[in-house]
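Below is one structure, written out as C-alpha cells, with a few remarks after it.
The complex is shown incomplete by one protein chain, all other protein chains being positioned as in the whole.
Going in written order, the chains are labelled A and B, and every chain counts its residues from 1.
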Amino acid sequence: MLDGEPLVRWHWLGDHLGYLAGLTGDHAVIALVPVLIGLLLAVPLGLACTRFPRLYQPLAAVFNVVYALPSLAVFVVLIPYTGLATRETVMVPLTCYALAVLLPTTVDGLRAVPEPVRQAATAMGYGPWHRLAAVELPAAVPYLIAGLRVAAVSSISLAAVGALVGRGGLGYLFVDGFQRTFPTPILAGIVLVALLALVCDLLLVAARRLLAPWAAEVAR
Amino acid sequence: MIRFEGAAKRHPDGTVAVRGLDLDVPAGRTTVLVGPSGCGKTTILRMVNRMVVPTGGRVLLDGTDVAELPAAQLRRGIGYVIQQAGLFPHRRVIDNVATVPRLLGWDRKRARARAAELLELVGLPPETARRYPAQLSGGQQQRVGVARALAADPPVLLMDEPFSAVDPLVRAGLQEELLRLQAELGKTVLFVTHDIEEAVRLGDRVVVLREHGEIAQLADPHTLLTAPADAGVAAFLGRDRGLRGLGLRPAADVPLAKLEPAYEDWKLTLDQDGRPEHWLRDGRPHPVPVFAPARDTLRAALDAAVLAPSGHAVAVDADGRAIGTASRAAVVAALADEGAQVNHAGR
C-alpha cells in the first residue's frame, strides 16, 4: 500500500513546524472553547438541578443520549444551520458533549457536601449564597476538575473528526495524509492530538493541586 | 436565658412535631432534653437558632424574640454542635475553628490565634491544626466541632446528640471533657440526647420529653432517678435506675471503720507506704477492691464492697493509701440515707 514510502519523513516535519503549530492552535481553540462554555453552563445548570432535584433525571437522560450520538452525524446535521467548514459546526456539538460529561460531575460535586456540613454552615450564620461560594463550590472543585479532565481529553480527540466537515484542526492532517497516501502527517497528527490531550490533563491536575489541596492530601 | 413560650411546630403536611412548649433554660447551666426519637427534641433545639421557625408561640433569648433578630447575626452568637461534626472538608482544622470569628470580621491572624487557643482547650495536640477533617478520627472531629462552636465565645451552646456517633470509650472521654469545659466556661448549654445515661451525667437539669415535645418531667438528675413523675418516665429511665442513681451520690456518705488487724479469716496487708496489697486467707493472696471517698460515687463503693472477698471494701485517699474500711452492711445502710447530696459530675 505504501509502495516504499517510509512511515515518517522527518524532513517534512522539519519543513512544516509553523504549519503544525498553527493547526495545533486551531485545534486547541476548536476543542477547548466548547469545554469552557460547557463548564460555564454546567455550573448554573448543576445548581438548578440540586435546588430542583426533579429537573435532574430528565436532563441527565437527555444528555445521556446526546453523549452517545456519533459526532460526525451531529456535525452533519448542524451544517444547514451553521454552514460547512465553520468552527461553529464543530464547536456546538462539542459543547453539548462537554456539558453531557460536566453536568453529572457538577451535580455529584455539589451533592458531595454532606447535609450536616450544610446545616453547620447555616447554623454559623452563612446565608444561602455565601454558603454556596464558601462551602459548596469549593467542595465541588475536585469533582469539577475530574469531569473537566474527561471532557477536555474527549473533546480534543473528537474535534479531529471535524476535518470531515472541513474544520478539524489537526484532523486535517489525517484527511491530507490519507488522500496523498502519505503517513507522516497522519502520525504527526495522532502524536500532536495525544500530546495536546496530555498537556491539558497535566494542567488540570496541577490546577487541582492549587485549587483543592485538601483532596490530594486527604487521599494520601 | 432561653425561654420557650408556647413554642409549637406543625409541618406543612399537618403533622405536629411540637405541640406547644413552655420552658425556661437557665443561663450558665446545662439543660438536657432527652426522649425517644421523634419526640421533637431536635426541633425544639433548632427553634433557638431559627433553623426551625415556630408555627406558634415564640422563643426568647435574653428577653428578645429570636424572630426579631437577623438570622445570620443570631446564629453567629450561638454555638451549634451536631452529631456528625459537620466540619468543612476543604478547610484545615484551624480554619474550620476560625470560621465564625472570620464571619464576624476578625482578621485572619487574630482568628487563627483564637482557634489555636480553642484547639488546646478541647485537648487537641497543636499538630492537628494543619490537618484536614478527613484526616482525623471521629472523636477528634467532634472535639474540633466543639472548638468551632466555642470560637466566637457565644454565651449559648446548642448541642444536638454531639457524641452519639463515636464509640463508648471515646464518648465517655468527650463527656468528661465537656463537664470540665462547662465548669470552666459556664455557658448556657442546651443539649439533646436520646441516651438517659448521658442526660443524667451531663445535665444540671434534665427535661424528659414525650411525643410532640410534651414535658413528661423536668428535674435534676437525682430527683429524676429516684422519683420519676409517672410510670412512663420510669420505664424510659430503665430497670437499674436505682443503681444509676447511686452514681450521682458521693461515696463520702459511707461511714468508715478503722483498719483492723484481722477480719475473721481474712488479713489485709499493706505496702510500706500504706497502700493495700492483698487480702490474705490461709496465706493465699486475693485482690483488694478499693474506693476513694473523696472522688468516687456510692455506686463505686457498693461495687467494691460486693467484690471484696472479705466482705469489706477498702477506702483509700488520693494517693491510694488505705484510710479505713466499709462493710457491705455499712454501705447498704448508707444507701438508705435520704439526706445524701447530689453530685452529678459523677465523682
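Methods note: a residue touches a chain if its C-beta (ideal position, glycine included) is under 8 Å from a C-beta of that chain, and two chains touch if they have at least 3 such contacts.
Operating definition for what follows: contacts and distances are computed from a predicted model.
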Revision key, fill the gap. The chain not rendered here carries, per UniProt and among "ABC transmembrane type-1 domain-containing protein", "NADH-quinone oxidoreductase subunit K", "MrpA C-terminal/MbhD domain-containing protein" or "FeoA domain protein", the name "ABC transmembrane type-1 domain-containing protein"
Check your understanding: Touched by the hidden chain, which of the shown chains?
Key -> A
Revision key, fill the gap. Among listed residues A:Leu69, A:Val92 or A:Leu211, the absent chain is touched only by A:Leu69
**Study point:** Residue of A:Ala60, A:Val92 or A:Leu211 touching the missing chain in the full complex
**Key:** A:Ala60
Point to revise | Residues in chain A touching the chain absent from view | key: 1-2, 57, 60-61, 63-65, 67-74, 76-77, 79-80, 100-105, 108, 142-143, 146-147, 149-150, 153-154, 156-157, 160-161, 163-165, 168, 170-171, 173-175, 177-178, 181, 183, 186-187, 189-190, 193-194, 197-198, 201, 215
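The rule is simple: only the chains that are shown with their structure count from here on.
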Revision key, fill the gap. Per the touch rule, the chain B residues reaching chain A in their complex are 49, 51, 71-76, 78, 80, 82-92, 99-100, 103, 132, 134-135, 145, 148, 158
Exercise for review: Provide the residue numbers of chain A that touch chain B in the complex, in ascending order.
Suggested key: 113-114, 116-127, 135, 138-139, 141, 212, 214-215, 217-218
